[in-house]
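Attaching a single structure in structure tokens format; questions to follow.
Note that one protein chain is taken out, while the other chains of the complex remain in position.
Labels run A and B following the written order; every chain starts at residue 1.
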Amino acid sequence: MSEPVTMLETPIRIDYEFTAGLAQSRYLKGIAEGRFLGQRCPKCGKVYVPPRGSCPTDGVPTTDEVVLGNTGIVTTYCVVNVPFQGQSIELPYICAQILLDGANIAFMGLIQEVPTDEIRMGMRVEAVWVDKKELGPTMASVKYFRPSGESDAAYETYSEYL
Amino acid sequence: MAPGTRRRGPARPVAVVSFAQSDSLRREEHRNDVEMLQPVIEDVFARVGLTKDDMDFVCSGSCDYLVGAPFSFVGALDAVGAWPPMRESHVEMDGAFALYEAWTQLQEDDIDTALVYSFGRSSMSEIGRVLTLQLDPYYMAPLWPDPVALAALQAQALIDTGRYGEGDFAAVAARSRRDAKDNPHAQVKGDHTPEELLGDDYVVTPLRRHALPPITDGATAVILAAGDRANALCERPAWITGMDHRIETHALGARDLTTSPTTRRAAGGAGLLDDDGEGSGASVTVDVAELHAPFAHQELILRDALGLGEGVTINPSGGALAANGIMVAGLVRIGEAASRIMDGTAATALAHATSGPCLQQNLVCALAAEPAGDGGR
Partner (left out) sequence: MAESEVLRAPHRIEYTYTRSVGPIIGAFLTGLRDGKILGATTPGGRVVVPPTEYDPITSEDIGELVEVGPSGVVTTWAWTDTPLPDQPLDRPFAWALVQLDGADTGMLHAVDAAGPRAMASGMRVTARWRPAGERIGHLRDIECFEAEGAG
């Protein structure tokens, strides 16, 4: 008991009620229906998925809704070998940037059903959804992406998204 | 001259040329930060016929803890459109301090315009707990004192000096609510007598509900322009003739909570006091003063610190008692004060912004219809 005090623990806890906002709510409702919804900027014509409500390039509302398909391109990827607190995915796993057909921005997704030494840039992939009755307004509705079997996309078709 | 005060060379004339704000709401029910901010940005540009491409610098103020998301301020840039790559900065503070940074940048002379904005949705969290996180983590935060409790300690200390009582707090609140009726963006407005307000229950003694600010969601934006650019954009620019901010120790018990020496010193640094804010004799003379006093008793402390006389119109907007967006209300004070210059109702104005518990940090912005004759002090 004669050791001087050298550390202080201060537990912090704050509770929020998070509002998804109009654009993200729209997107998550689309997910609950088993589809990817993007929004197009009326000025530059780019399609953003997930939509953000405002075009990050032009600062105008992205009012046009666009239904995107289930397939896309792996623009880049990495193979993760390091566990993190709370992870549930088995190591090693592939994390990739996926450019859905029709979108102008890639988003991050999990890739499965392909060995880690066969993943490559340009691989065409398709979304694997949970069973219809399990769909909800949550990204857990999309289990992962897997190779679609189509030929790889040419580098020029996705190079500007790298 | 006070240590740390440096008499600057002539300040480059910079003016507020546009100001926009959202309605202040108890709760923004539907839109997220970007969607709430975007129309305000659109509005502030439309008023002067400019776009983001005309801005040489963009600076914003917000606090990620309000929504509990890291880098939320970066996401808010979507409301502006950050392409081509822009010169941009951000402060985790009220937008008034972002404006100070933009004004400082404009002094450097290689830019002519700046967009300043701030936003925040206090309704999303337990705002009292969020603000407690800014306190000393060793000696204060472990007790989780909320902002009302700390303000109440200050209010009691003020009552103990004999200078003011609860009736004075109620009078400030009644006047603020009445004046807010003329402000379409304000949240708390109406006709009440001080006697009616004194019927409110105490929230934390000696502060009753009317002496507290509302919880507010909102966003605001200001455009600054320098020299001839300001004249080209606006018929009556609100020239910033000086601006300064000062902070007191964070050790609450080592401060005199009943005075605001840093507000006085900031006013001196902004060129509003002959004695640079060092003495107690000089007083500020302006037509309008927008004081960021979230608690009613704080307006009295600020008024005394600045020596504001009867001829000064205080908080014609209703002030922070009528709408208190965290991270927003200080920048709104600058915008409201500037508006009085721009609409011709005032020739001189002062805007004050505060940060930290019990008026710990204070900014004073001096505004006028004419740029300072010698370029400012």
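Going forward, a residue touches a chain if its C-beta (ideal position, glycine included) is under 8 Å from a C-beta of that chain, and two chains touch if they have at least 3 such contacts.
These numbers were taken from a predicted model, which means no experiment stands behind them.
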Would you mind listing the shown chains in contact with the chain that isn't displayed?
A, B
One chain is left out of this view; which of B:Asp56, B:Asp78, B:Asp94 or B:Asp146 touches it in the full complex?
B:Asp146
Who touches the missing chain here, B:Gly49, B:Pro84 or B:Gly253?
B:Gly253
Which candidate, B:Pro39, B:Gly128, B:Gly227 or B:Gly307, sits in contact with the chain we can't see?
B:Gly128
Hidden partner chain, residues of chain A it touches:
1, 4-22, 24-26, 28-29, 137
Interface residues of chain B toward the undisplayed chain are 29-30, 68, 128-129, 137-140, 142-146, 149-150, 152-157, 160, 202, 204-207, 249, 251-254, 257
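By definition in this document, only the chains that are shown with their structure count from here on.
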Could you give the separation in Å between the centres of chain A and chain B, each centre being the mean of its C-alpha atoms?
39
Chain B residues within the chain A interface of the complex:
28-35, 38, 41-42, 52, 65, 67-69, 75, 77-83, 121, 124-126, 129-130, 133, 137-138, 141-142
Enumerate the contact residues on chain A facing chain B in the complex.
8, 10, 12, 14-24, 52-61
